[in-house]
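Notes follow once the structure below has been shown.
The other protein chains are all here in position, but one chain of the complex has been omitted.
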Amino acid sequence: MRRFWVTSCLFAFLGCGGGDGGSGGGGGAAETAPLGNASISGMVMFSGDAPANPAIDMSEEPECAAKHTDGPTNPIVSVTDGHLANVFVRVVGGLPGGPYPVPSEPATIDQNGCLYVPRVVGVMVGQTLAITNSDPLLHNIKAVPTENRLFNISQPRAGMTSNRIFTAPEIMVPFECSVHGWMNAYAGVVEHPYFAVSGADGSFTISGLPAGTYQLEAWHETLGTQSGDVTVEADGSATLNFTFGG
Amino acid sequence: MATSAVSLEPAAHVEAHELSFLRKYIFSTDHKIIGIQFLLMSFVFLLFGGLMAMMIRWQLGFPERPLPAGQLLPETMAPGGILLPEFYNSLVTMHGTIMVFFAIMPLLVGVFGNYLIPLKLGAPDMAFPRLNMASFWIAFSAGILMMAGFFVEGGHAAAGWTAYAPLSADPEWTGVSGGQQIWLLSIAILGLASIMGALNYITTVVNLRAPGMTWFRMPLSIWALFVTAILVLLAIPILSGAAIMLFFDQTIGTHFFDWTDGGQVILWQHLFWYFGHPEVYILILPAMGMVSDIIANGSRKPVFGYHSMVFALISISFLGWVVWGHHMFQSGMNPTLGMTFMISTMIIAVPSAIKVFNWMGTMWRGNIRFHVPMLHSVGFVAMFVIGGLSGIFMAATPVDIYIHDTYFIVAHIHYVLFGGSLFAIFAAVTYWYPKMFGRMMNSTVGKVHFWLTFLFYNMTFFPMHDLGIAGHMRRIYDPSQYEFLQPLAPLNRFITVSALLLFTVQILFAANFIMSWFKGKKAGENPWEANGLEWTVPSPPPHGNFAKVPTVYRGPYEYSSPLVEEDFLLQTRKLASDVDPAAAGP
Amino acid sequence: MSWILPPSASTFAGEIDFLYYVILVITGIAFVVVEVGLLVFAIKYRARPGRKAQYIEGSTKAEIIWTAVPAVTLVIIGLMSGGVWNHIKGRNSIPPNAIPYEVHVKQFEWNFTYRGPDGQLGTSDDFIVRNQLHIPVNRPVELQLIAEDVIHSFFVPAFRVKQDAVPGMDIRVWFEATKVGEYEIACAELCGLGHYRMRARVFVHSAEDYQQWLSDRAAAADEE
Partner (left out) sequence: MAHPALMKPPARREIGADVYSEKLGMWVFLGSEVMFFTALIGSYIILRFGSPEQWAAPGQILNIPLTAVNTFLLICSSVTMVKAFAAIQDGDQRLLKLYMLATVAIGAAFVGVQAYEYTHLVHAGFLPSGYSAGSELAERAAEGLLPVSVGVYGSSFYTMTGFHGFHVSVGVICMSFVTWKAYRGAYTKEDHRGVEVVGLYWHFVDLVWIILFTIVYLV
């Protein structure tokens, strides 16, 4: 982020440079009603044998290790009975015209047991992302995006919350914790509200759409992206499944 | 700058009318007004720097407790009143930066360089008065810019006042981008102001001395300021160059300190300390000089070994250039170089030792008047000795392995810069206050302030040696994270309480300073019965200083001279035996 | 308050601590001389009415003494330090039988790389342990400090060891632990917002325990 320093300096003098990003909220964008009531849902599957996730050496972080009854692993490819979690699905084609309603509820990401929960989160441009710390130790959240502003903030105590707002769409903003090298998370920043993250059972739902034909794209941090088309009627629901291979 | 230097306007042109308020007090070219402007500016920054120190101390003493009134700070600095680590790092960085560049340095060089050089040399003003004015306003702008850094996104610079690359070079490592750039720019701008000041001082000392004011009749304060000006002139451009290189690394993507593309990380440290060690002497030499004046005055005796005092100053200023590596013993620098730097560092301690013994020699068999400036000056010597001696531990490379980057160095630098420079500043402000404002500061309040400061100062900084010996790292946000530091928590709390008390008693000084301005006892021309030229003119001196060019007949320290009845003898007083230097021919 | 150095557990401690106490005594003497001198002069020569100070401009003899004495003392300290310095940090000071480790230092972790069963660094059976350094007692070890982002500093107070890890530089530090036990590693160079928590531990094992630990770890690493 090589913002021209003069701008920041001027902003400082004008007293509006306070960069906490959390105070304003996405309030600028008008809260509009959903453009439709149709929804697309589906399942993300994983075919074949799921690769083993690497074990995490938490021996020097007893507070975190205590939260993992069996040996902690890093859930990079999270497969349960063939269902793949942490896949970011969003509409990329056939979008209705804006403006899109910005959710007033913040998206959240928690640091718990020295892992990001969830590992993948979707957030709309202008929507608040609330980052919380449930561990009684220092985490820092370092994001080095390409389209948004870089930040690197710390949360030294449990119960802390920091709010961030992204100003430009970006797939994906990587988060990392420098204190715990294994901690990674990804935030999908989208300019519209039509996105979802597959849950532990591999399911996802995108709702609030008007009738139309849409192209969806599914993103996974190591397995790449896939896309598919689906048509949905007004107030109807449609299904689109993705399958990633090992 | 060059344009001012080539100004050909005759130095004297008649202006019969009164100057407007703006020209007289704000955009004044009078060295005395500029000196006072620097004084007020530096005191404000001293307050800022002190407040930052208090926040740092609170965090170290009470890591889990919210700062009093900490809720006033924004969420990005201290949510719930407890400092964040990144803000703590900014505070550590800015406390150092402000104290070094915007408090101690302008106090010593800006204030007293401006105020004393023309007055003590018998000159009407600086050689380049308008350059002098520009120097102040540029320094002032740099200060405003530096403070503005707190309000930009990402917070202020957080890489330490030494701004080691690559931490300072890439926003990724700290989350700070605008703040660090502002920091670098402000330092470069301040550097310009310092260079302008320094070339003015040097020219004035060389060319504007009154008749009879030979080199070895100059007071040690002027010698010190002269030598300091040379150090500023030659050291600051190194920092400016380094700061600009780092600024380019941050803004236009150059790779000077980027080890991944041909740059060198350690280059920053070499450049910084090549500037930085002369800077250390910039921060202490003027204090030494002024303390020499005041101790001679207080003891009513000539300075013991005036010539060796001058040669000690000069040799420090030479040796100061070849010791920078002692800041880098553990940096991975070639160990053989480490040996060389250790020896040169040991040698540079010798002139400092000479000075200490000469100050004691000055007091020996004196008739010591313990006025407030004298108290602070003796306090200076007593504290500077501790700072000097603790330096030997770090100069010895093997011991430095253990105490490098611990609280031992924090104690050391505060014994030199607070116990040394700041006590000297208290002394000098009190001593020349009557000349600046025409009134005396209250002596009782001054004495109470001295004793309380002396007490709380030692309670604050002396135990820091012990923290360092126990291995307590510097610049850490929360010492309770380490088992071996947990037993030190009570000591940390003690230091914090002492520091808060130390900060509080400075209210006495501030109140004394402000109240005396309006209500102080009127001072005559020479309230301390001193010898210098500044004491021959009214308090405060008029624009132009001297109604007629003074003639100097002797050195500045002829106290208790057998030639006269009184125990002081003004430099300008003509005795029957004195020969007029003008008559002696060129 | 204490000017006694904390307990030590490496071969360097003897030399460094001795030097420290020598300097402590010398500076202590100088400290007492100056402070007591100042106090005595302040009381003895305080202003009294009707008295004039003695007009003394200096004394070459006295000044030569107090130039020479500090100079000689300091040079002696310098020479004493030189030998110790060379032994600890000199280019060729690392004993040939030192066990090599690689330490990858990053914000804010120490990743210690151990030789695998083949006894060689840089092979595929190397394994990494985060924030834990396991070493045998009474055997020199050599750490290659590889900084991956900013400057850090490897500091083990109990071993009297400190060495900056500078990105882009080949930096090695060695030491030999003398007591079995567990000690803390700290980062001593400001390295960012997590600097204060960049803590790791050294576990000094007896030779047998160390071998046992090594083979356990290597087996565990092999399983994964």
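Think of it as A, B and C in the order they're written, each chain with its own count starting at 1.
Throughout what follows, contacts are C-beta pairs under 8 Å (C-beta built on N, C-alpha and C of every residue); 3 or more make two chains touch, one makes a residue touch a chain.
Values in this document were obtained by computation on a predicted structure and should not be read as measured data.
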Displayed chains contacted by the hidden chain, counting the whole assembly: B
Touch with the omitted chain, as defined above, among B:106, B:124, B:419 or B:556: B:124
Omitted-chain contact residue, chosen from B:80, B:253, B:487 or B:524: B:253
Residue among B:26, B:40 or B:549 that touches the chain left out of view: B:549
Selected from B:52, B:67, B:236 or B:469 as touching the chain missing from the view: B:236
Selected residue (touches chain absent from view) among B:134, B:148 or B:199: B:199
Interface residues of subunit B (partner: the chain not displayed): 1-3, 5-8, 11-16, 19, 29, 124-125, 127-129, 195, 198-200, 202-203, 205-215, 233-238, 240-242, 244-245, 248-249, 252-256, 258, 261-264, 267, 270-271, 542-549, 581-582, 586
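Heads up, the rule we're going with is that only the chains that are shown with their structure count from here on.
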Chain contact graph, described as a line, ring, star, complete graph or other shape: complete
Taking each chain's C-alpha mean as its centre, the one farthest from subunit A: B
Pair exhibiting more inter-chain C-beta contacts, A-B or B-C: B-C
Separation of mean Cα positions, subunit C and subunit A [Å, integer]: 45
Residues within subunit A bordering two or more other chains: 138, 152-154
Interface hub residues of subunit B, defined as touching at least two other chains: 84-86, 173-175, 477-478
Touch list for subunit A against partner subunit C, complex: 54-55, 57, 59-60, 137-138, 140, 152-154, 178-181
In the complex with subunit A, residue positions of subunit C that touch it: 106-109, 111, 129-132, 192-194, 197, 200-201, 224
Residues of subunit A that touch subunit B when the two form their complex: 1-5, 8-9, 11-13, 15, 17-23, 138, 142, 144, 149-154, 156-157, 160, 162
